Structures are given as C-alpha cells and as structure tokens.
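Missing here is one protein chain; the remaining ones are kept as they sit in the complex.
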Amino acid sequence: MIILFGLFVRYDEESDAHWSEHKHENNITSDIENDFYYRYPSFQDVHVMIFVGFGFLMTFLKRYSFGGVGFNFLIAAFGLQWALLMQGWFHSLDPADGQIKIGIENIINADFCVAGCLIAYGALLGKVSPVQLMVLTLFGITLFAVEEYIILHVLHVRDAGGSMVIHTFGAYYGLTISWILYRPKLNQSKNLSGSVYHSDVFAMIGTLFLWMFWPSFNSAIADHGDGQHRAAINTYLALAASVITTFAISSLSAKRGKLDMVHIQNATLAGGVAMGTAAEFMITTYGSLIVGFCCGIISTFGYLVITPFMEKYMKIQDTCGIHNLHAMPGVFGAVVGAITAATASESVYGHEGLVNTFDFKGEYAERTPAMQGGFQAAGLCVALAFGIVGGAIVGFILRLPFWGDPSDDNCFDDEVYWEKCSLVFPSI
Amino acid sequence: MIILFGLFVRYDEESDAHWSEHKHENNITSDIENDFYYRYPSFQDVHVMIFVGFGFLMTFLKRYSFGGVGFNFLIAAFGLQWALLMQGWFHSLDPADGQIKIGIENIINADFCVAGCLIAYGALLGKVSPVQLMVLTLFGITLFAVEEYIILHVLHVRDAGGSMVIHTFGAYYGLTISWILYRPKLNQSKNLSGSVYHSDVFAMIGTLFLWMFWPSFNSAIADHGDGQHRAAINTYLALAASVITTFAISSLSAKRGKLDMVHIQNATLAGGVAMGTAAEFMITTYGSLIVGFCCGIISTFGYLVITPFMEKYMKIQDTCGIHNLHAMPGVFGAVVGAITAATASESVYGHEGLVNTFDFKGEYAERTPAMQGGFQAAGLCVALAFGIVGGAIVGFILRLPFWGDPSDDNCFDDEVYWEKCSLVFPSI
Partner (left out) sequence: MIILFGLFVRYDEESDAHWSEHKHENNITSDIENDFYYRYPSFQDVHVMIFVGFGFLMTFLKRYSFGGVGFNFLIAAFGLQWALLMQGWFHSLDPADGQIKIGIENIINADFCVAGCLIAYGALLGKVSPVQLMVLTLFGITLFAVEEYIILHVLHVRDAGGSMVIHTFGAYYGLTISWILYRPKLNQSKNLSGSVYHSDVFAMIGTLFLWMFWPSFNSAIADHGDGQHRAAINTYLALAASVITTFAISSLSAKRGKLDMVHIQNATLAGGVAMGTAAEFMITTYGSLIVGFCCGIISTFGYLVITPFMEKYMKIQDTCGIHNLHAMPGVFGAVVGAITAATASESVYGHEGLVNTFDFKGEYAERTPAMQGGFQAAGLCVALAFGIVGGAIVGFILRLPFWGDPSDDNCFDDEVYWEKCSLVFPSI
C-alpha cells in the first residue's frame, strides 16, 4: 500500500504548498475559497457516520458489540486507503503525469466507497471472520470504483448521496454473499443473535449519529452554493418524515401497540437513503416529505415481513436487515431521482441552474432532462448488476475453506476473536 | 403535513437553483457567501444537541432509557416539521406570493423550537404516553411560534440563544403541565425512578454533547462575523465556570465530600442556558465567567433544595429537574441580557457595532440601549406568561382520560411501550 501511494498519489493544487501560486494564477482572492472550507465540516460528519454511525449501529447484538464496532473500524480504515487508490485511478488521474492528485473531495469519496462495504458487512455481521471481511472489502472497493466510474462518468448520471452507487450496490453485494454463505443450521445452534437492554442503547448512538449527519452525507459532494444547501434541507425533511412513519407502523403492527427497537434503530434512516440521488434536485420540500413517508413504511414493513420471509424461503440471512434499510430505499431513491431528473425544466431551475445541477456542459451540453432521466434509470441497472454479479463471485471466493470462518455455534460471539471478554461476561 | 408543505413551503433564494442568477443580481462574487457556509457547521452541532444531547441526557433512568432516547427522537422529528410551518407563517412568509421560503436559518430555528418542547418533556419523563407527548409538542410548537413572534418581532428583543424564548418558556410550560398531571401516589408505587451505574454513563454522553456544542447553540443564528464569534467565546467561558462551581457545591453539600452524578449531568450546563440572551453582546469575558459561576451555584442548589421542596409542598414532580437547569438559569439569563443591553454604549460597541448588534435599523433606528433593556425585560414576562398559561391549558387537555397515560406502577418503565425489553432485563 505504501509503495502504491509512493508511486501514484500526490497532493492536488489546493492541498499543495504551491497553493499560494495557484491562487495568483487563478485570481483567487482569499484562502477561504479553498475547497477545504466548503467541504471539511461535511467530511467530518460523514467520517462520524462511517466510524461511529455504522460502528455503533452494529453493537446491538448482546455478545458481538466488540466485533460490530471493532471490525467496522478495521475494514473502514483498510478500505479507505484502497479506495483512494482505486477511485484515484478511475476519477482523479492527472493525464499530464499519470499521478493521482488528492484533496478533500477524494477523502470524502473514499469514505463513501467504504460505506458500500460496511453496508454489505451488515448482512454478514457475526457470521464471518475478519480475514473474510478484508477480502470482502478488497473486492468490494474495486467493484465499487469500476461501477462508480461507469455510472458517474460513462453514463454521466448524478448521484451525490449514492442511492445507487453506494446503497443499492452495497446492499445487493452483501445480500448475495450472505445467500451464498447460507448457514442452514444457524437457528439450531445456541442463539446469541438477540440484543440486551444496554446493547440496544449503544446501537441508538449509531442510529442517531447516522440520522443527524445524513444531510451532510447527501450534500458533501454536491455543487457549491445552492446545491449543498438544498441537498441538506431535502434530506433533513425526508429523515424527519421517516421517523414519524416508522414509529406509527411499528406501533400499529404490534400487539398492544408496543414499539420495536429494531425498527426505530433502522427504518428511521430510510429517508436519508432514498434521498441520495434526488437531494440536490429541485424535488420540493413536500416531495422530500413524501419520499421519507413512503420509505418509512417500506422499510418498517420489510422488517416485519420481508426479512423473515427471505430467511425462511430464500435462504438469505440478513443480520442487520440491510435489505430493508439500504436495498429497497436505495432502489426507490434511484427511481425517484430518475423521475425528478426527467421532469426537470428551465422554468423550475432557471437556465443556468439546470445546467449547473445536471452538469450539462461540454460533451453533455445537448442532453435534455428526459434523456437524463433515462440515463439515471440505466445507472440503477448497472448498480444492481455489479452488486449481484460481484457478490456472487466474491461469495464463492469466501466459501473456500481456508478463511477461518466461525462455526455455527460461534456465530454472534465475541469470544472467538477477542481476548478476555469471556471472563468478564458473567459479571455483567 | 405533506399537503401543508405542498401548499406553503418553497426554497429560499440561497437554496434554490436560481442561486446563480441571484448571485449576479446582488453582486455576490463567491459561492462561499451562501448562508449555508456561515451556519451549517453550527446547525449540525445544534442538531446533535437536540437528538443526542437531550436524548441521552434522558437515558439516566434505570428502566426508561428506551423511552428517554426514543420518544425524544419521535417528538423532535415530529416537532421540527410542524415548527417549519408555524415559524414560517410568523417569520418567513414572503408577502409577494404568500409562501414560506426556507433556508438554513429556518431549519436551525425549527431545531430551537423543538428544544422548547424537549425541555418540557424533561419534567414529564416517564409519566406520560407517546400520544400525550405528541399533543404536548403540537401545542408547544404553536405556542412557541406565537411567543417568539411577539418577543422577537413585535418587541424587537434580541435573544439569539433563547434564554427567554426557549428555556424560560419551555421550562414553565413543562412544569405547569407536570403540576396539573400531579400523581400523588407515585412514591408509593414500585420505584423505578433511580439510575444504575451504566445508565448514568449513558447520560454523560448527553451531558457532554450538550456542554460542548452549546457555544454553537448560542451563536448559530447570531450576526455574521463578530456576533457569532463573540457568542461562541462567551458561552464557552460561562460553561467552563459552571463546571467548576457545580463540582465544588456538589462536593461541599454532601457528607464526606462525595459528588452526585445528577448535579454533574445537569448543573454544569446552566452557564450555557444563562448566556442565551447576552452571548452576542459585549458582556466581557469576566462577565461571562460571573454568569457561569452564579448559575452553577443556583442550579446545584436547586437540585439539593428546591426540587425536593417543589415535589413535597408544591405538587410538582420534575423528573429531570428542568426547574434547576432551564427555568432558573433562563430567567437569570434574561435579566442579565436586559441589564447588558441597557448598559450598552457607543464607546464599547462603536457606532456601527451598536447598530448591528441590536439591529437598531429601520423603524427601530431611534431606540436607545436603555429602552432596549426595558423591552428585553418585557420579553421575559411574555415568555413566562406563555409558558404558564399555555402549560395550564395543555395540562388540562392532557388530563382527559383517553390519552392512555401509564398507571403509577408503570411509570419509568419501558415495558409498557417497548417490545421485548422485559425479557432481557433480568440478564443484565
């Protein structure tokens, strides 16, 4: 890794010490114009989502909290280095000298790329070894970079918050692997897959940090100015709507109206996933609320009906329910994005606004909103294909017998991979 | 809600795709001038305070952690949508087309508005049903918007961090409701109102995030430039002073000098509440320390003496002690703000600084600092009146028998409203 960075990675002009010369050449009057100040606060929010958000969301299992937060930490830190290289080769290669120039936008993108693999980890939580996770991440990042290149550059699709690129891909990648690694006797082993009171409170830390910072996630690499501003507001509204519907459906579906912590921890986030594509468009405030409203329903319904169905009849064991939180809302968000793009008009966006929002410049200057809508839909198909085919290949690799995966009895148990935790467990 | 948003809510010029045209018309040279970049980092800090800060602060009860953080999540997400509408009608209505134009400042204000209701929830924690909380929030937000309109627009009072508008109103609103919903036999029921070791550590998460981000709370909607800068510094100092006095008083008041976690979790925050009005004024650094010093004493003293007194003699059961954390410091802060405003002078602020800080422009150009001090005091009275009268009305509504409030025996117990948590409790 160090060698590859040594050969290929350099600072870009905004993080290089030649910045003061770059400023003179480009008539930039102030240091505050450095992209760092536009994006660094959003980057930190995304960073919190990746490490604390995803990490603590996975602590809900009663004896797998170390594995949830610890392995999340490991694969995220490993993945982001590999992502800087892979995404760099596809997106940031400087043709003049064949080197990757990195700045703040690259490290946000690396975090995004890692998110795809962490979503896949959600389906496999407690059932794979750290070595398997490293392999999953290595291939996942690589597939992600290629898929992203095709969707964003070849098809010129807009997907600032990654409904397609991150969520749809990541979820189907993880679900396909989980399907191939199906453990038929898991339910007959000693069952550690539930939660305890305090582990559910820990998981709420993850939920809340994901929920709060999702507006930053969807706006982090949106256009400067109105693009980032609008993406944040739309996501904020969709998330708020998801919370209400999740509480309502969770309460209505249970005997005596009791709420289920699993729904609250997950389905409340569906609105953010579904706004990944359309957040920077002029989807309107009530459009955002409708998206959040629908996703809250879809996602809670998924936990109630679809996850048990998939486990029983389709042989897919989905520990965290990523099908409900990422796959369905991701696909829904991609469709919403395609429709919103197809119906965009100069009367709503203004001429300049339309060009800026969809980047109808250069070789894409002739593209119309309707065409853009078609390309957005094509992007969704690419994400699905990469997720399913890539997941199948990696799943078969992970079935090879030398990765040290835990036996059925050791699933969801920290004792296999962590020192000392067995000794202290009886005392709490 | 969706229909109301569809009819009334639009993007403002800084979050609309016409931003690039707006830039040309107003000679704005750079995207960084978009208000998003002035306020978004502060917004995210406030957002963390609302959801993680208030949420985790309320997890301290040994069997009501789900309810503390979960219902906080529900009413905050519901409240902010309603707040965008109510505040929009009063503050951001565009006279040209009768629609509400929202931007970053609106969503910060919506979070502020929600804070008022969450404070009220603190008095009622564990004793009301989620449906009652929704009703409390619906009316609370509405009252808040009217009260805020009168204080900030009619009286032209400055209250950037909401000592009056948020804390005084919210606390008296909650206390009055709690007084009306008094449960005389609560102490004879099985007592679950204490904390356990780990639930107190969870509550410290809430305390610390509130404490750390309070400078953002008080500076989020202050004036650009020196206003935000000064508000952050003043709040930072007042909070630091509160911590020292809280530890000192807590230790001095106990046998053998032991510290009480309840004081540390709450009274340390009093300095931030009390700087809500005066933070953006030239209160001086030692003024901020004095405010924090006094509030730490008042608030810790409140937990030691006033809360037991109120419960025994005034029939007010205040679960989280909001009288000590929000009511008294809020009133104190309003008085400090009035005095600071009344003693402002051009020699301290400079002519332009005085006009900017107190917004002595347009129809208020003739107002003097002394007059402003009087209006600030009047604002406090409005906040108190709205809190008490509004709380009385809503309290009687909540006493109606069909809201499904828990019996005395079920107070402070998650089992009533949450699935499964009874099963797992014995094991921890």
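Each chain carries a letter (A and B) given by its place in the written order, and its residues are counted from 1.
By definition in this document, a contact is a pair of C-beta atoms (placed from the backbone, for glycine too) under 8 Å apart; a residue touches a chain by one contact, two chains touch by 3 or more.
Just so it is clear, the model here is predicted, and its values are computed rather than measured.
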Residue among A:17, A:252 or A:365 that touches the chain left out of view: A:17
Residue of B:38, B:89, B:301 or B:403 in touch with the missing chain, whole complex considered: B:38
Among B:89, B:182 or B:247, the residue in touch with the chain that has been omitted: B:247
Among B:226, B:359 or B:408, residue touching the chain not depicted: B:226
Candidates B:93, B:186 or B:204 - the one touching the absent chain: B:204
On chain B, residues whose C-beta touches the chain left out of the figure: 32-33, 37-38, 41-42, 45, 62, 194-198, 200-201, 204-205, 208-209, 211-213, 215-216, 224-226, 228-230, 232-233, 236-237, 239-241, 243-244, 247, 251, 254, 257-261, 264, 268, 282, 284-286, 289-290, 293, 348-350, 352-354, 356-357, 428
In chain A, positions touching the absent partner: 1-3, 5-6, 9-11, 14-21, 23, 30-32, 34-37, 40-41, 44, 47-48, 51-52, 55-56, 59, 65-66, 69-70, 73-74, 77-78, 80-81, 102-104, 107, 130, 198, 202, 205, 416-421, 424-425, 427-428
